[in-house]
Every structure is written in C-alpha cells, then in structure tokens.
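Taken from a larger complex, these chains appear in their original positions, while the remainder are omitted.
Chain IDs A and B follow the sequence of writing; residue 1 opens each chain.
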C-alpha cells in the first residue's frame, strides 16, 4: 500500500510499502481518513532522531489518526464495518506490571506509531486492537478525531491536576499542546485559564475558544495579570506546556499556596529549580508522559461539544501532497497550529 | 429596622425589630438587596421546626442574601462602602478543631442565619464578618448573588465527587438543589449530566441550561438511558439531590464500577441500603453538609459565566410583599424554582 516514508533525515517519499499485518480476533482494520502532523513527526523528518530513538530504517510517519473501520476480527463486538473511529497510537503489553496497575502509558514495552522501529499511520490502512480504537460521536468530524491524540495529552494533564470546580489555571505556552491543555482544563472545571506565549497569532486564536485570558509575555507582565485575576493569591494550577527554561523558572511565583504544577513540556536539558520557593508554598508538582484512559473522555467531551477543536486545524493537504504538507508544517509559521493530511 | 418575622408556626409579620449588632473591626454592614426563599424557610414557616431545631421565639427568616456594603470595620481592607456582595449565612468558631482542619461547616458551634435561635437576613441590614462576605463580579446580579448559597451546596457536592474531565454524571432530583448540582457538575468537568425527576416543568428548564439530558421517570426508564449514554458501563458519578427513598435505592444500579455516589438530599428516616450491591462495584459514597470554601469558587464561575443562574429565578417580590412571597413559595408549584424578595 501507499505510505509516507521517512527514508532518512530530510528525505520523505510517498511510495508503496509492504507491511505484514494479520487481523487478529480482537483487531479491526481501519482505512485512514485524516492524520495530523505532530512536532515529533517534524523532528524525525528534520533530525532523524528524538533522544535515544533513532530512525535507522525507512519508517512510515504519523500517529494522530482517524479513519473508517473496513474489517473486524472474529471476536469484535462493539465496532462494525463503516464505523468512524480514532485510534490510540500506543499499544502496551496488557500483562506488564505498569499496565496491570492501570498506568499502561508507563509500560516500557509500548509499541507507538512512528517511534522507531514502529511504522506510523500515514498509509492507506492499519490493523489495530479494538481496545485502543474508539467510535467517533456522530457530531465529531475526522479532523477532530485526528486531533484526539494531542487532546488526550491535555486531558491527561488536566486529570493529574485534580482541578476543583472554579479553580484558576495558568497554561505556559500556546502551541497545539498549550491550547488543548487550556481547553481540557476549562472543560475539566477551571473557571478561567490564563495562557501565555510570545506568538500573538496563537494567543488571538486561543482567546476566542472560551474563558481564556491571553498574555503576550513580550508585552505584559504575567505575574501581575495572575495576581490581579486571583486577588493576589496566585493560580490554583500552573501547567507548563512550553518546555521553556524561563517558563519553568516562573512557575512557583505564579501558583498559590497549596497549588499544583503540571509539567507537560519536555526540556532537553536539566533545568535549575528553586526548591525552597516550591516548599514555601507546599506546591505539588505532577509530571506526565503521554496519557492513559483519555480517549473515552475525549469522545465524551467532543460529543457533548464541551470541547470543540475544528478551529485548531490551520490547513489540510490531500494525501498525495503529504510531502508538501510536511514542508509547510516544518516552517512553523506563527499562525500555524495543526496541519492535517486527508485521504479520500 | 423592618424585618420579616416568623412569630410562630404559620404566622409571619413584617414589622420593626431590634437586633443589637456591633460592627467589629473585621466586620462589614450590608444593606440587604435580594433574599431567596429556601425550602428550609418554608419548612420553619409551615411547621415551626426542622428536626431538633425548634422556633421558640419570634425569628427573622432568610439566609440566601446579596446586598451592598454600607459600612466597614476599622481593619477591613479588601471591601469598601458601595461594594456589591453576597454572604455565607454560617459563621463558625475559627478556633474549633473542625475549623482548624479546614472543615468549618462541621463545627457544631456554627451560627447560621434563620436556624433557631439565630435571626436570618430578611431585614434592612446585617453586620457580617468580612471573611464570610464576598464581592460580586461586575457581571453578576444581586439575584444571582442571592443564589450563591444554594449554588455553594452544588459546588461542594461536585468538589467531593472528585470529577475527572469527561465524566458522565446522574443527578437524582430536579429542584433548586438538583439544578445547581447539575450546573456545578457540568462546570466542574462532567461531559454530560442526566437529571431525573417527575416534574416535567423543572426538567424542561434544566435541559436548556447545558449538556443536560432530562429523564422524567414517570415516562422513561432512567437505568436504560444511563446505560445507553455510557455504553452499558454506568455513570461515573451519581448525585442524590431528592432525599427520596426510591431514588436512593436506585443509585448503585446507575453507577459504574469504581464510581462515586454523593448524598445531598436528607431523607427524614433511615433508608434501606443494599451494601452488597455497592461492594460489587466498590462504590465510594460521599456525604455532604452545607459547604465550606465554596463562595470564592462560585464568584469565579459566575464571573466567567461558566455558570449562569438568572433563569432559576421564577418570581421576585418586593420586600413589602414578603408574606405574599412566602405564601406563593409555599404552594410549591411545579414551575416554581426560586422565589426571591427584593429591597430597593
């Protein structure tokens, strides 16, 4: 079948590949309809590696996917041919210690699309376990379905934050992850989210999506805004979605006594942390790695329209122009949030 | 000053009363603007007592109030004359063991408006501690301000429920408390709330307030609706806001494995409970008594318009017609949700 293959660093080709995939009794075969391009896809494209994960053989890219069920395994009961679905890109070993404890995202044996040496989903179809395949509500498009993967990160962060109804939250960073985190935190109970970044185009988009206050830290003092909104007390929750050293160093100033910080962004190097500043407020710091059990929650929130994602899709390219889509996404224009690739 | 006095069972009079109130350094004096009539007010009016609390002396009624600050104590810093505010009706001893642990609502020494022998707020003005007086956001009316008291119960229930983003909830009972609970649970993270009652008028009101599914249990099978919406799994959270024996007996059928039940309604008699049914799902049951720390959360959620309450106000009477207001409220018409009394 046709697939978008990363042959080697900076070399993509759209060509035929052979991927052996047996449909097991608890699997479904899904024709891919929409795939979003993630920062990690671009990173593999430009650099051929992310940390210890090095692309040594040609690898199909893509892990944010929605599609249509075209075949079901013998024991599949809750999905049928023709169902519109999205898929979790990571499949763990259900018998690992982490999986049995309910933390399957921490299972080191997880097989994750487009993480070498596992092929991704930018191809005609995939075979996937039914447990990690989810029917889209009728009012949710394939485009939103392909955005469930990043949304799951935001929802996982919001879940770990243990939001109480009416909390005030700060999200540092207004890229795709920052925005889905802000939406997740709002849907998850916050009364207001203050989002900070330096890219005005992204802030302008965010501010139209709900009870969101945007702060361009090139022009405004974030700490002052937080103090004004919270009557000097500080934010109940600060979610770090930039991986930026400066953002990380401001967290404990922004948060209230007894507040929580959630670290989503992944800084490449160790970051200096003022432990005493955290202690004087007894801050709890949560860290997250991908997500677990979030797709059903995403389905429910998209289905009831408490979260809407259409406006995050900046541009959509047909599958035939996948390479062009990657080139466009790799430019990282300030107005570019999510680029998707569409099949018929 | 003028006040609405319950002279004895079924006898109200609007007359002058003398209430000694010294303005302490941390107190404010508030001119009352709006007061809602609560079921407990009506109960005292009709029966002269609620359980062990018996009205033995003439008592001013009312505990759901909003007003305007007309005088501030010497050490008050964060409120000023002219501020629009609402007030928590219960004031605890800050040094009690429960208060120090952060559970001031459980302090047996709490003095609560219109709970004998403490006078209520249906009068010209009150003196109140600044710690229990909250400035209304500009976009929140006095009518909504006087609804913060019942809203605080809903928010307290939603907080105890430890909602995770995207949970499905059931609220049993669609009176004022049922509706504010549904709104609190939605604002607090649920993707959808299923509300049940037998009064169609109230269900019709609720269904227009958000992602709420209304079930008239005289006409529909609630368990089937819950199963359909949750794919057979059950609701993550069931909140009992009716105090009704039948509602209480259905809770463990409706909730999912590992789910939570919150008991808000107060059944007069002990209720038979199927312990084994709860155990087979490891249900957690939370119980609540009034609320603690919820007014700031209500201010935040009303201020960001994640919760709107205007439509709950069925009818407003001027203070001079307070007795008529009570008579109307006591009829408990099916379309009657909240009746309020307004001063100039």
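Definition applied: a residue touches a chain if its C-beta (ideal position, glycine included) is under 8 Å from a C-beta of that chain, and two chains touch if they have at least 3 such contacts.
Remember, it's a predicted structure, so these values are computed and weren't measured experimentally.
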- Of the full homomeric complex, 2 copies appear; what's the total? 4
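FYI, only the chains that are shown with their structure count from here on.
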- Of all residues in chain A, which touch chain B in the complex? 78, 155, 158-159, 162-168, 184, 186-189, 191-192, 211, 231, 296-298, 300-301, 303-306
